[in-house]
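This is the structure I want to talk about, given as structure tokens.
Excluded from the complex is one protein chain; the other protein chains are retained at their positions.
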Amino acid sequence: MTAIEWFDYTGVVVFAIAGVFSAAERRMDAFGALVLAYVTCLGGGTIRDVLLNQYPIFWMKDLSYLWIILITSLITFFLIRDVKKILPYLFIPDAVGLGIYTLIGIQKSAALGLPPEICVIMGVITAVGGGMIRDVLSNQPPLIFHNQEIYATACLAGGGLFFLLHRVGWNDQVIHISTVAFIFMIRLVSIRMNLKMPRVTADKGLKRK
Amino acid sequence: MTAIEWFDYTGVVVFAIAGVFSAAERRMDAFGALVLAYVTCLGGGTIRDVLLNQYPIFWMKDLSYLWIILITSLITFFLIRDVKKILPYLFIPDAVGLGIYTLIGIQKSAALGLPPEICVIMGVITAVGGGMIRDVLSNQPPLIFHNQEIYATACLAGGGLFFLLHRVGWNDQVIHISTVAFIFMIRLVSIRMNLKMPRVTADKGLKRK
Partner (left out) sequence: MTAIEWFDYTGVVVFAIAGVFSAAERRMDAFGALVLAYVTCLGGGTIRDVLLNQYPIFWMKDLSYLWIILITSLITFFLIRDVKKILPYLFIPDAVGLGIYTLIGIQKSAALGLPPEICVIMGVITAVGGGMIRDVLSNQPPLIFHNQEIYATACLAGGGLFFLLHRVGWNDQVIHISTVAFIFMIRLVSIRMNLKMPRVTADKGLKRK
């Protein structure tokens, strides 16, 4: 198992837990909670693979995704009070996942010869698409459209760095590590320093609060 | 016309009626009601065909789907009070449709050589995906995430039976009939006996009510 795979599966565990808690907050039944766990984990990559005409979709080729999500969800169902205690620390593996999924999305698109703009968009979709679908299925406006956090923006910045380093001529492995580390750092620094995206308002345009 | 086709089209009529009533409850206009009818009927199979990279989508090849939905919707528009009287009995053809669509989804995926886990997921998506999209387009949380009914779970169980009987070595036609009958029976028994899925809550995990 490569380092990317290891981080990938860790991210899946964290995203599945987030999906189950999102369902629990809305008092969904066990089926709804399972769907939200799956959608949070697999939704972004699925949109990416559909847009890139990649068949089979990644989770059809590697069934471990399906099983990891199922087992994580069942454990969370039965040990929800214990899992709840680790929730405040999940922003760290979540930030790692954010970096890894952006990188995977960019790599898959770059391998198809697509231009950098498209690759970066695919990276962002891979990283944040699942959470968006989860929110839509929970009948909520997507959190990342409202919470003003530096989340998708971190992915965008990481995507920019990826292609910048490519042009500079760094070797691939260093670029990959740098991209993930950069997204991770932006995310953590923005949380620590409470950096916020501006809001858009119809009367004043961009506003800080 | 085969028995599967006959049941398929009957299911389409029932799902189209459900779509129009869903629109009527929210006082949508005639265009919105038509879209909900189409989406309820064709949404699940469309997601399946897109994920399986099947082109043309099933309703592009067999235009009778489009016409059956249009005619059913128009009749429902004009005779809505009469159609309303048969609503309490529609759970029976709805349960048949559930079984048939799960079977069709499984068959299509199995024909592509996909593993059983993926086939079962495609069966469930075919059967319940349309209703989910309809609820999202109606700005409602999907009913099947909240109502605790044995609905998608019946499809999952039917999918399990399908592959169990395959391994046992039964012949195809018997497997198909058994799968649909099994889903139908689970659905009806669960309604009759008021069987419920547990809820997931953030403080206590799984709860019966």
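List of remarks:
Per-chain residue numbering starts at 1, and chain names A and B are given in the order in which the chains are listed.
Keep this in mind: contacts are C-beta pairs under 8 Å (C-beta built on N, C-alpha and C of every residue); 3 or more make two chains touch, one makes a residue touch a chain.
Please read all numbers here as calculations on a predicted model, not as lab measurements.
The chain not shown here is touched by just one of B:32, B:115, B:160 or B:198, and that residue is B:32.
Contact with the chain that does not appear here is found for just one residue of B:46, B:102, B:153 or B:179, B:46.
Only one of A:85, A:167 or A:204 touches the absent chain when the whole complex is considered: A:204. Where subunit A meets the omitted chain, the residues involved are 50-53, 114-115, 117-118, 121, 132, 136, 139-142, 144-148, 151-153, 196-206. Contact residues of subunit B toward the unshown chain are 20-21, 23-33, 35-36, 46, 50, 53, 55-57, 60, 63, 66, 77-81, 84, 136-139.
Heads up, the rule we're going with is that only the chains that are shown with their structure count from here on.
The mean-CA centres of subunit A and subunit B are about 30 angstrom from one another, to the nearest whole unit.
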